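Not every chain is included here, but those present sit where they belong.
Chain naming follows the written order as A and B, and within any one chain the residues start at number 1.
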Amino acid sequence: MKQKISPSLDAVVADIPDGARIMFGGFGGAGFPNNLIQALSRKGIKEITAISNNCGTREGELGIMFKNGQVRHVIAAFPGPHSNYFQECYAKGEVTCELVPQGILCERMRAAAAGLLGFYTTVGVGTEVANGKEERVIDGKRCILEKPIHADFALIKAEKADELGNLTYRLAARNFNPIMAMAASTTIVEVDEIVPVGSIEPENVITPAIFVHRIVQAKGLRYAG
Amino acid sequence: MPDKPRLSREQIAQRAARELTDGAYVNLGWGIPNLIADYLPKGITVYFHSENGILGMGRRARPGEEDYDLVDAMKVPVTLIPGASFFNQADAHLMTRGGHLDVAVLGGFQVSEKGDLANWKIPGSKGIGNIGGAMDISAGAKNLIVCMEHNTKDSAPKIVKQCSYPLTGIGCVNTIITDLAVIDVTKSGLVLREVAPGWSPEEVQAQTEAKLQVRGRVPEINLG
């Protein structure tokens, strides 16, 4: 059996290079890989592109990465009024940001996961989001072409992993995590609990192990702010 | 501007709640829409959808009951009703964009006479702004209701010929519910369906940049 379990947070992120494109799961304070984010920041990574629904809250979630000036570009749906460090970086021009409608952010990541090269949607037609995108009419509807969003790494949070990497999520802490797990070249999951292979009912697996490359058990820091 | 009472934010929500029917799947956006759940008509069950992957949200969690893995799209801890389900955010927006929700209710900065909606960014505001799920919801809703005040704090009309604010979606709004009126967006333009108690159609029109069509007698909004 291939060993996917890593002994520590620091070890599991050690090879993520400066400039990497990284997806971060989580929404509304739930399902953020907070321990992985702390380890990544601690390691002193630089110049990353972050793909995330939002930009953290103060020093919580992704906030610390902006506070430390470790992010160069963000792809987000809701950078957030509470992400003061992002707002400061953005105002100073230290961070660029591509704003994407939330469902389209999901679909673009899923397209990457599914080996699709682009899709047409009515979402954003006639708005700022359509700027620079190909527009056409299909079946009488104006639509724009959206391209896949790939990433080198996804940092995600699940509740349980079995030793192979099959995952389950708790309540609404699922959110972006299963999509990002599928879309990145290397998916690293922080979990509350690692259980023996066979403990998760095959019908109840939410993220199949094929999408999970590294597992680390971490007690949950939580930034509800 | 006539110095007459207008509906409160709660009353706008109360009026909007009457548009929901038993068994409906409904998404409520930020602001006034988020108050609607408190005013559901008696005897009906509505399945509230949250873009973070919940169907069947119940009331907000009481103090001590909060679970921060169970929050709505505003990050507020909520509860579930029996028959609730969880799914990922892509599937949550498959529901919004694919026309699976019966009703979506969003807040608004401006609505145009063609049903264009602007609700995500105020021109000249600092920062890049926040789109969130609003564009997916507005593009896909079978029935999109916008709840907002009829005028800005500076008394400017928010129902306009053409939106001057950054757009959220074009031709997407079905009904506008404000502190002065209920207005339907039709192919031939805006139709005044109801007015706030004590207001005449002419007085509402005077607060509105876009032309409001009046078809017969316009009843007053009934919150009963």
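Here is the rule we go by: contacts are C-beta pairs under 8 Å (C-beta built on N, C-alpha and C of every residue); 3 or more make two chains touch, one makes a residue touch a chain.
These numbers were taken from a predicted model, which means no experiment stands behind them.
When all copies in the structure file are counted, the labelled protein chains give the formula A x2, B x2.
Criterion: only the chains that are shown with their structure count from here on.
Rounded to a whole number, the gap between the C-alpha centres of chain A and chain B is 29 angstrom.
On the side of chain B, the complex with chain A involves touching residues 50-54, 67-75, 86-90, 92-94, 96-97, 116, 126-136, 139-140, 166-170.
Within the complex, the chain A residues that touch chain B are 27-31, 53, 77-81, 87, 90-91, 97, 99-104, 106-107, 109-110, 121-129, 169-179, 206, 222, 224.
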